[in-house]
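One protein chain is absent from this view; the other protein chains keep their places.
Moving on to chain A:
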Amino acid sequence: MNWKQLTKSKPLLIGSSLIALLMLMMLISLFYTPYGPNDMNSGIRLSHPQLSHLFGTDNFGRDIFSRIMKGSQTAFLIGLSSVLIGLSLGVLIGAISGYFGGWLDEVIMRLMDALLAFPGILLAIMLVSVFGPGLNNTIIALGIMSIPSFSRIARSGFMQYKEFDFVKAAIAKGAGPLRVIWYHILPNIASSLIVATSLRFSGSILAEAGLSYLGLGVQPPDPSWGRMLNEAQPFMINAPWYVLITGVIITIMVLGFNLLGDGLRDLYDRKS
C-alpha cells in the first residue's frame, strides 16, 4: 500500500488523526499539565470552562483539563498493555488450536466459547471482584477478556494457511512447528491481527471506563476517565460540562481506534 491509498481512506485518516491528537496530549502530560492534576483549590469549585481552566474545575477545585491529560496516560497504558496480553496469549492459544487441530482444538475452542459467555465487562468484573480493584488487576482482567477474539482470528488463520503448499513445503523440508508458526504463517495473518488489535484497543478503553465508573477499576490517586465520570455524576446538573467533556474524550479515543481498525480492514480487504 502506498501513501496515497492511506490518505484516501477517510476512516483511516480520521481515526489516526484522533489517536495522534490524544497521543500528543498524553506525551505532553508526561512533562507538563497546566495545573497539578490532584491540586485542590476550594475557592474555585465547579467553575465553568474559562481561559484559566479550559474545561472548568471539579468539586474539589481541581483543573479538569489537567486531569483529562493525566488520565490519557492511564487510558493508553491500560489499552496497550491489556491488548498486548490478549494478543500474545490469544495468538499462542489460537496457533496451538489451529495448527494442531483435533481434540486439543475442540477443548480450546469450547473454553473460548465459555469465556465469551460472560457478556461485556462481566468477566472483568468477576476477576476484579476476586483479585481486588486497581490498575494492574484491571489490565490483567481486560487482557484476559480480549483473549477469545484474538485466539479465534489466529485459529482460523492457522487452519487456513497450514493447508497451503508453501507451508507444506516448509514442513517437508523439516521445519518444526515453532518455525512454521512463527516464520511461515504468522506474517500472513498479521494484517487481520493488526485490525483486531485496533478494535480490541477501543473495547478495552470502553470496558475500563465502565469498570472504573463502577469503582471496580482504577483507584485514586491514579487518574482515570471512567473514575472521573463517577465523580462527576452527582454534579451533573450543576456542572454538566464536567460529565460532557469527560465522556466526549472517552468517545473520541474509542472512535479513533474503531475507525482505524475499520479503515485498515477495508484496506487489507481491497488489497487481497
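Operating definition for what follows: a residue touches a chain if its C-beta (ideal position, glycine included) is under 8 Å from a C-beta of that chain, and two chains touch if they have at least 3 such contacts; residues count from 1.
Note that in this section contacts and distances are computed from a predicted model.
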UniProt protein name of the chain not shown, from "Succinate dehydrogenase hydrophobic membrane anchor subunit", "Aspartyl/glutamyl-tRNA(Asn/Gln) amidotransferase subunit C", "Peptide ABC transporter" or "3-oxoacyl-[acyl-carrier-protein] synthase 2": "Peptide ABC transporter"
Full-complex contact with the absent chain, from A:Ile125, A:Ile139, A:Val167 or A:Val218: A:Ile125
Omitted-chain contact residue, chosen from A:Ile68, A:Val167, A:Leu216 or A:Leu267: A:Leu216
Given A:Asp39, A:Asp113 or A:Asp269, the one touching the chain that is not displayed: A:Asp113
Residues of chain A in contact with the chain not shown: 11, 110-111, 113-115, 117-122, 125-130, 202, 206, 209-210, 213-216, 229, 233, 236-237, 240, 243-244, 246-247, 250-251, 254-255, 258-259, 262
